[in-house]
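The complex appears here minus one protein chain, its other protein chains still in place.
We call the chains A and B, going by the order they appear; numbering starts again at 1 in every chain.
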Amino acid sequence: MNDIIKVTNVSKAYGGVKANVDISFKVKKGSITGLIGPNGCGKTTLFNSIVGYHPIDGGSIEFDGKEISHLRVGDIARLGMLRTFQQTKIYTKMNCVDNMQISVSHRRNSKNGIFASRKGEIRERAEDLLEFVGLYSKRNLISGDLSFGQQKLLEFAMALMNEPKVLLLDEPTAGINPTLINGLIDRLGRANQELGITLCVIEHNMRVIMNLASHIYCLSNGKMLAEGKPSELQNDQRVIDAYLGGH
Amino acid sequence: MMRRSTFITYAGLGLFGILGPILFPAYTLSIAYLWMMVLMASTWDILGGQMGYNSLGNITFFGVGMYVSAIIQISIFYEPGVGEYTSAMGAIKPEFTDQQYYWGIFLGIFGGAIAALALSLIFSTFMFGLRGPYFAIGSLGLAIAAAEITVTINYVGGASGISMPMFPGDIEFRSVFFYILCFTLAVLSHFVIRGMLSTQFGLAINAIRDDEDKAEAMGLPTLIYKQIGWAVTAVFMGAIGAVAGNMAGFIDKEVAYPVPTFGIFMVAMVLLGGKGTLWGPVLGAIIFHIVKETTWTYLLGWQWVTLGLILIINIVYFQQGIMGWLQSKYPEMFGIVVDQSNINQEKKES
Partner (left out) sequence: MFDNLQLLFVWAPIINVQVILDGIFVGAVFALCAYGLALVWGVMNIKNLAQGDFVIMGGYLALVLHSWNLPLPVILIIVTIIMFVYGWSIYALIIRRIVDKDMFVSLLATFGLSLLMQQAMNLYFGPEVQTIDMKLPVIDAFDNMVTIPYSKIISLALAGIITAAVVIFMKKSRTGQAIRATAQDARAARVLGIDTDRVYAFTFAFNSALCGAAGVLVSVIWVIQPFYGITYSVRTFAIVTAAGLGNLPGVISAAFGIGLFEKYTGMIVGTAYEVAAPVMILLLVLIIRQIHMKRNRQVVR
């Protein structure tokens, strides 16, 4: 199964607002796929539909060949698909190491017991991953006290801790100091190559996504507008028009 | 290894626990009730303080343990059975040998705990889809329902209640016997909880409290953790309920399901001492118990009103409780790290 995520004709409406209309797209296993489009075009809604936040009105969503459109968030996460949030969601009252430790994988076949020790190898892995994202020195601080950029890194590290097959990232560079963006991109790339995690990224920063992704989809007004390699989309007039407001 | 302050606390409480009834024999039963409160508060805190699921119905397990224990204790050696016994409404006084009594009571405690455990697992199937106020009120509903339904079952005496078997031994020995049971159960519950909290389980339930949606989104099987938490609570509440029934000598709906009093006081105790801490519930229970005993002597009648007032004042003005307040004043004492350098940096930038 080459397509780890397969979305077919998915629609979602909130009352009168048609957030997603007949969207179809695929994410290849092991790739980095981008999802772009002007504000309000339905990208986050699509993500929410995929990870199980709300029921969809129609269509099908397959993860690794399995239909998941009726499953809840927890079940989908345990199948190996995680997402990060635009406004970052972490356990603000716990320190960073604890945030990491509790993010360990809870899948059926994992050997992480309910009463596993807090001082053993789980903690070691947690600290290693904190090192990977550059937060090792902050590991004992309460995560709610970190800066926004640091929280984003923590959320990313927590996702890695969970050993997911696929990671959906909702605007990972939004609100991050431009000098730190390169570091984040680098780590995203390494997560993809070294750890084999498939990434699907919503992004507004064109430089970032054009360099990161191998395949990009563009949404507009709730519908799929265009798709292709970064170079193709950059020159696609429809994409340019969507962003500049010309219909 | 244990910190010095912790060791001193354990030593102090242990000494008090062991020497208390010896030094103050008139207060033996009173201190026994203190340990009962400690157990109630500590177990409530698993779900309420550590996990953020405020149950107003834990007293259900207490009552069920009490009744099940009574059934076991009477039926095990009294041939005609419980139905006959209760319908006689106290006219029958079965004679148990010492050995039969002790066997009865220990099996009763065990049975009460198991029954409460089973009930908690059943409740878990339909209670944990509820959050916040719905869970609180639903659990309150469970307690009320349990009380009302018990009253209608004639097998367990209906509204007339059940007289418990007489203790074979003199008054002093009886007090000491029950004291030992209460103390042991309280100590056991404390160490079990302490052990659980020191593992990933502790982290998990704290994560559920902090942001349950995030925990779900990270694949944490929250239902299992909630079930385990409530199950542990139920086991201890059921066991202490069985003991309490025997201490009271007579059980009915009011003794078994004291919802407006002990059912809520376990919450008040935890609040006073500090939710979500290991020692908060213990501290709160001790203070609460002392206040209760002294007001009983001096303010009889206004006792419940006073305790209700304490609850409100606590909630409104002093939410974090004693331990919480200590933790915010002296965070280093509790291992919380405050990054001084970060704070100074932010000050420069602004």
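Operating definition for what follows: a contact is a pair of C-beta atoms (placed from the backbone, for glycine too) under 8 Å apart; a residue touches a chain by one contact, two chains touch by 3 or more.
Small disclaimer: the values here were computed from a predicted structure and weren't measured.
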Of the residues A:32, A:73 or A:185, which one touches the chain left out of the display?
A:73
Check each of B:21, B:63 or B:138 against the chain that is not shown and name the one that touches it.
B:138
Even though one chain is not shown, chain B touches it at residues 52, 54, 56, 126, 129-134, 136-138, 140-142, 144-145, 148-149, 151-152, 259-260, 264, 267-268, 271, 301-302, 304-305, 307-309, 311-312, 315-317, 319
Residue by residue, what part of chain A touches the chain that was omitted?
52-55, 71-73
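Everything below uses one rule, namely that only the chains that are shown with their structure count from here on.
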Between the Cα centroids of chain A and chain B the separation in whole angstrom comes to 43
Report the residues of chain A in contact with chain B in the complex, numbered from low to high.
51, 72-74, 77-78, 82-83, 89-95, 98, 101-107, 112-118, 122, 138, 140-142, 145, 158-159, 162
Residue numbers on chain B that touch chain A, as the complex places them
196, 198-204, 206-207, 210-211, 213-222, 224-225, 228, 336-339, 342
